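For reference, the structure I am asking about is given below.
Note that this complex is displayed minus one protein chain, with the remaining chains in position.
After this line comes subunit A, so read on.
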Amino acid sequence: MFLALKEMKKEKLRYGLVIGVVLLVAYLIFMLSALAQGLSGQNTAAVNSWQSQSIMMSKDANGNLAQSMLTAKDLPVQSKQNKTDRVGLAQGILKVGDARQAATFVGLQKGATIRQTIQLTEGRLNRGDHEIVLSDALRRAGFKLNQEVKMGMFTDHYRVVGFAKAAFYNMSPVVYGDLSDWAAIKGVNSEFVGSGLISQENQHAEKSNEQILNKNELFNKMPGYSAQNMTFAFMIGFLVVISIVIVAIFLYILTMQKIENLAVLRAQGIPTSYLLKNTLAQTMLIMLIAVGLGTFLAALTGMVVPMAVPMQFDPKLMSVSAILLVLTGLFGAIIPMRIIAKIDPISVIGG
């Protein structure tokens, strides 16, 4: 560590640049992770907040709950089980005055278990029909408590009685209302009684036109969800590889520049292992400083980024990412360490 610290102290600009580049890559990784997490949350937040285990819907919906429609005959006996709610989902436009906002209506029965999981930030839960609870995001979009709004195909007005957090479904803000309003909003006749059954327990298909999905299967069937996650995973993966390559290139150049000095040290009897440990320590130091500053910068960004940007900074995920980034950065030291291991001290004697 002695040589590593002394060198970095003396060559501040050189190592500052290395740290700066790795810092920017780390920062980019954290920002992309936060964005991936945030966007993923906009698909999954509502379902996660419901503590759902299994989702039953019609087979024809192909896993898309918002497209599923069940008749009373489709309902299995188990719908009467505890912790299982019949829900009606309808994607539509929320209208107030000239303002328009895409949203997903989630109709719930009055005694639904899901109602207990809704986390209100303002107001109260809807008690009767024509009352709705909006996602917090809609409040930020300008919707207000006690406002009269229209939704979907239904021409009647709804009164906003509350706002809830973690209320996003498939990238659109959720509007909680009464299940009895669902058919009108969706524009279907009263033969249909809902979109599916959501349970905090496992369900089993009883009829051939039923489909049971677990939570993750439901997410993966959401339009665009898998593609979006895969895209981010690839981008983050490539950035990690790029950060390793950057560290390797920088360390290689720095090692080649000081190879004669290292050969002198070898001639004096300074063991190869000591020089290798210093290189490893130096890499560790570069990665720790760069990733530490990258984390700090990302946290600062998280504080000032507008709410409209769907970023979610998860301290646990960031810590794990930071540790992994530091460890993978150490791979970048392999090439310089191989060079150091092969240094021939004879090269500096004579001329």
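As a convention for this text, a residue touches a chain if its C-beta (ideal position, glycine included) is under 8 Å from a C-beta of that chain, and two chains touch if they have at least 3 such contacts; residues count from 1.
Note that in this section contacts and distances are computed from a predicted model.
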Chain excluded from display, named as in UniProt, from "Transcriptional regulator, MarR family", "DRTGG domain-containing protein", "Transmembrane protein" or "ABC transporter ATP-binding protein": "ABC transporter ATP-binding protein"
Per the whole complex, from A:Met171, A:Ala267 or A:Ile335 the residue touching the absent chain is A:Ala267
Subunit A residues touching the omitted chain (full complex): 2-3, 6-7, 9-11, 258, 260-261, 264-274, 345-346, 348-351
